[in-house]
Structure formats: structure tokens, C-alpha cells
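Removed from the display is one protein chain of the complex; every other protein chain stays in position.
Letters A and B mark the chains as written, and numbering starts fresh at 1 in each.
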Amino acid sequence: MSEYIFETEDLTYKYSSRQEKPSLDNVNVKIKKGVRTAILGANGAGKSTLFYHFNGIFKPSSGTVKYDGTPLDYNRDALTELRKHISVVVQNPDEQIFSATVEEDIAFGPMNCGMEREDVEKAIQDSLFKVNMEEYRYRPTIQLSYGQRKRIAFAGALSIRPDVLILDEPTAGLDPQMSQDVIELVDQMVEAGTTVIISTHDVDLAYAWAEEIHVLRHGKLVFSGVPEDFFADLEQVFLTGLTVPHTYSVNFMTQSIKGEKLDPYPRTNSQILCKMRHGDSATGHIKLVPVGEGADMVEEEGAVGVYGSDSRRLFASKDRVADYHFNAIECCLMEAINGRPSTLYCDERMVPFVEGRIASLDRFGSHVEVVR
Amino acid sequence: MSEESQMDTLAYSSRMLSWAPLGKLLLVIVVLIVNILTRSMVVPIITLIIGLGLMAYSTNFKIPLFIGLAILEGIIILVIGAGLISVTGSDSSPVIWETNILWFKIHMTVDSFNTAWNVFLRSIAGITVMISFATSTPIPHLSQALRQLHMPREVCELIVLIYRYGFLLLERMESMWNAAHCRMGFNGFTNKIKTAAAIAVGIFTSSSNLADKAQIALSCRNYQGIFPVYNAPPKVGIKWVCLVVIVAVVIYYIGINTLDVVNMAEIFFGKDVVG
Partner (left out) sequence: MIEGLTNVVEVDDVTFTYEGASKPSLDHVTVNIKKGVKTVILGSNGAGKSTLFYQFNAVEKPDSGQVRVLGQPAKYRGKRLKEIRSQIAVVLQNPDDQVFSSTVEDDVAYGPRNMKLPPEEIKERVERALFETGLTEFREKNTLQLSYGQRKRLALAGALAMRPEVLVMDEPTAGLDPQMALELMELAEQLHNNGTTIVISTHDVDLAYAWADEIHVLRKAEVIYSGPSEGFYCDNMKVHSTGVMQPSMFVMNKNLADIRGEDPAPYPRTESQLISKMVSGPKGKLHVIPVTDKVDHYMLDPVFEHTDDVKVGVFGTESRRLLYASKMPADFVFNGFESCVGRCLRGKDAVLLCDADCVNLIEEKIADLIQFGTVLEYKVYP
């Protein structure tokens, strides 16, 4: 057992011996368990090559890859066992949907892993519920729209109940609502104990979501650590082909001009607003409604947001559409900052996470009261 | 939506979807065979009614335009074909109509007229029965039916893969088609050919790229060499076998006993002509 789910030691990879510059060059990376991790880099930097080493798709030309402290065994049975714990969702869902109907495709993973039939059935139901596609169970995959295919690819990855979920550009091609839904789903996975790794070039996404980032450039690992430390070095950011996230940049500019210090570093719009307003006026409160078994609607105040699969199911069962049916936490925080109360229905097991997000505003000078 | 995906949508929304595909297949084959076993014209009329009934039940009369047009086209061809048969009779039968149009000798006899009707009715009946099968059985189900007939697993999986990836390539083709239109790719005959060739190359390239990526994704999803089927459509049970046998026997029996009940020439032209 190790605190790291993946480690690489001097990992070098060339897809052919004639290749001049290796795709990965002496990469030493350590991915912590349970920590929201992002692998950042421009197109072609080697992000996918790296994570395909984690589940043994690629074998290093030199160096080692370790899973949970143990070096990878590349024989067929060992790889099969490894891949029962690691799921990858690629950017283009058509590349990983193989079956003719939704049900069959979601069952593909579990059946390959040798799960019993009742377990497979449960896995199908659970995954479809999580991605909110239950009524599409018997649909042919070809009839689905792009966003729906992305969700089914996701469900297929979740159905084997992996310990690790690797997502390649999860929000690419998705509209803002669907992007937020993906992040919400991912956060639920993290709270349930899955280690989630997102590979992306979207700096705003990585900055708002990740606790730790690893940055690749032309196959080399150029940074591992906290996002702020990376973005502080502007030249390095530009060399990697990336840009600085909006929230970081605005904070940097305003604080530099005012001659004040940069931290605490806001990562979301609500945090940056709090910092800018200097606790000027009173904040509204958020009424937090935990949704679990047998939960029901309560008396609401202000705008209503919904967060989490159980909460969404509750609303669907009552045939109701919430005012904020995506990105609900941030929207309710905005209501609070503007001095208005709001109500947030959220899954019981996500309550600590949500309370943490609300409490994070304290660092920026505004306190938002949470009532039950 | 392309025609293939319309057909696919139709099949998946059919009321006959949950019938055992092998059962449907056997029924169709048996009915087609029995259709031509006897000379009786009552048999094709019966199978036509069965075919129409199944088609109606399967599609609930919601037939896409292109299928309707295809059926119409088929009917027109059959009418022309049957018409030719009807006017090229031999001398061994009473003549109904005889004339010369340009160099062509019209020689319609009782026999040729009846034969033409027979061919026409049998063909139409066959078409309706086959369409009822096609509109209620998506390719994956057909593949399952073949598997139950002990066709090699690899062939069945290949059928489903070609079907699934075929759709993706059709989608790409449609995009490229539109893109070509944006740049006047179909302006004139030579351009049409060149553009079609370019699209073919594009689809080929994209299919090989897709294959590469799919291989990686298969490994990621722990592909063990076979494509597992979670919910196979129902197998053929004793009920289906009995049904098929009964249908075959009944139709054959009717056929043998109604050999000369329906005489189309008599119906159209009266007893005197037939003699």
C-alpha cells in the first residue's frame, strides 16, 4: 500500500526505435490517491502517452511504472486484473462505444471483468442513474447525440466501479451545462473514494478543479505541485503552450496594480468577487437541504439549486426544474454574495464537500451562513 | 438522418422487436418456400395477407418515405415483368388477345395471363413478408439469429461491428458531403467524381484512425477476445417450431385443395374466353 496510486521512475517511451525525440523523456511523476489531479500540457505534449502507461497499454522503453507501490506486471492476466481497477474515458466517445445498444455497451466492461450477472445488472442501473440516462437503456447507440454518447462512454467507464478514473479532455466539445454536469459527476466520484485524473489543456478547468497539477512539455515533466506555483512563472507557462487562467490573471493584475499581495488566490468567480468586495455588504445565507432516502421538498427561500444525482432524481420525480440545474453551488454562492438567500438541494454524502466550498469564501473575506 | 439509420430506428421501434429473431427468420423462409410450392393462386393471396398483416403490425404503418418509394418501385418493376409474361404466351392455350405493335407480337393466352398473375402475387407476397422481417429485426438481432444457427462467432461479431462502424462512417460521409457542397464540390460531372473519390479517401483514412484508437480503447476496457452479449434476444423455443410447421402445413394443404379455385383469366374475361 502506498500513498501514491501511480508512480513513474525515469519513464522514457519511444513508439519506435527510430524515433529521435522520445514521446516521454525521463518522467518522474507521483499521483496521490484521492487527490484531484490534473495533467496539463499542450496538444502533443505527451499527456495521453503518459496515462496509457498507467494502465499498461504502453510499456516503457526504459524506466518503471508502479501502481499502488508495485511495479506493473505486463503479462496478460496481470494486465486484465489491473484494468479492473482503472477506467479511461477518451475524448471522442465513438472510439470507445462498441456495442449496438446502450445497455450492451455499459455491460461490456463488467462482463469482460467477469462480474456475475446480478452485479452486471446493478452496475448498468447505477451507471445510467449517475449519468441521468436511465430512459436510454435500450436505445441503439447510433441514435444518440454527441453529448449523450459522451455520457454513455462515461457510464461505461463507471460501471466497473474503478479505483481510478482517467479522463481525457472531459469537457471538450461540450456546452457549458454538460461540462458542469461532468464536473459534478466527477466530484461525486472523488467523494466516494475514486482517484480522478483529468488530462487537459483547459487551464481554467484545471485551476478551478485540481488540487495538484503535473505539467508536460514535449514529453518532459516540467512541473508537479500546486497550480499557483506554476502560474506564477509566466514565462514557463507560455513555453508549455498554455495560458494563465482568468481568475489567476485578474487577481494578479489587480493586486499588482494596487501593490497588495497576491494570496489568498481565488480560483472561482465567487472567490474573486469576495476578494474584490472587501466584505462590503452583508451576504445572503444558503439553505442546505440534504437529500437521502425518503427525502422530500422543503420550504424554500430564494432561488433553488440542485446538486448531485439523488437530488436530481428527487426533482425529476416531482417533475420540477430547479432555477439552477447545473453549476448550482457556484450560482447559490453568487446569490449569497449579492445579499440574497437561496436554497440548495444536495446529496447527503456530498454535504461535507459543499460545505467546504461555501466555507472557502471565508479566506477571501466574506462569510456565507449555511442553514439547515 | 441517413436511410440506414432510419431503417435502424424503425426496426428498434417495431412491435415485433421482442419476437425471437431466429423464429421470425424461420417463419419468413418457410412462408417464402411454401409460397411457391403449389400452383394455386389462393396461396400467394394468403401469404400476401399474412405479409401485409405482419408489416402493419411491425411498423404500425409508419413507413419512412424511402422504403415506401422502394416498394413502389418494386411493384412497378413487377407489373412490367408480369405484363411481359402475360403477353408472351405459347400456342397451347386459348388466346385472349392477339395483336402486333410495331415489331412486337402480343399473344395473351389464358395460361400466360394466369402465370403472370401468379408470378406477380407470389413476388408481392414475398416482398411484404421480407419487409416485415427487415423492419422488425435490427442487424444485431439478425446476428444473434445466425449465431443460434451455429454460424462462427467471429462472423457474427464482425457483422455487428461492420454495422456499428458503418454508421459512424456514414456520419463522416455526410459531414464531408456537406463540406464539399460548401466549396462547390458537386459543380459539374468531373467535380462530382473527384469529390466522391476524395470523400472515399477521407472515410478510409478516418476508418483506419478509428480502428487504431478503438484498439486502444478495447484494451482499456479489458477486451478478452469476444464481445459478450448481455441481453440476447429470445431463443427459438418449441412454440416457434410448432408455429412454423403448422403454418407451413396449413398453407400447403390449402394450396393443394384450391388448385383451380381462382382462375384470373376467368375472373377478368369471363368463362367464354377461357373455354
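Keep this in mind: a contact is a pair of C-beta atoms (placed from the backbone, for glycine too) under 8 Å apart; a residue touches a chain by one contact, two chains touch by 3 or more.
Small disclaimer: the values here were computed from a predicted structure and weren't measured.
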Result, missing-chain neighbours among shown chains, is A, B
Out of A:L24, A:C331 or A:V368, only one touches the absent chain, namely A:C331
Touch with the missing chain holds, among B:S5, B:T88, B:S219 or B:T258, for B:S5
Per the whole complex, from B:L84, B:A198 or B:V249 the residue touching the absent chain is B:A198
Residues on chain B facing the left-out chain by the touch rule are 1-3, 5-6, 9, 64-65, 172, 175-176, 178-185, 187-188, 191, 195, 198-199, 202, 205-206
Across the whole complex, the chain not displayed is touched by chain A residues 42-44, 145-147, 172-178, 180, 201-203, 235, 238, 241-243, 246-247, 249-250, 253-254, 256-259, 269, 272-273, 276-277, 280-281, 323-327, 331, 334, 337-339
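Methods note: only the chains that are shown with their structure count from here on.
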Within the complex, chain A is touched by chain B residues 5, 8-9, 12, 138-140, 160-161, 163-164, 167-168, 210, 213-214, 216-224, 227-231
Chain A contacts chain B in the complex at 52, 55, 57, 80, 83-84, 86-88, 90, 92, 94-96, 98-101, 103-104, 107-109, 111-113, 120, 124, 138-143, 156, 160
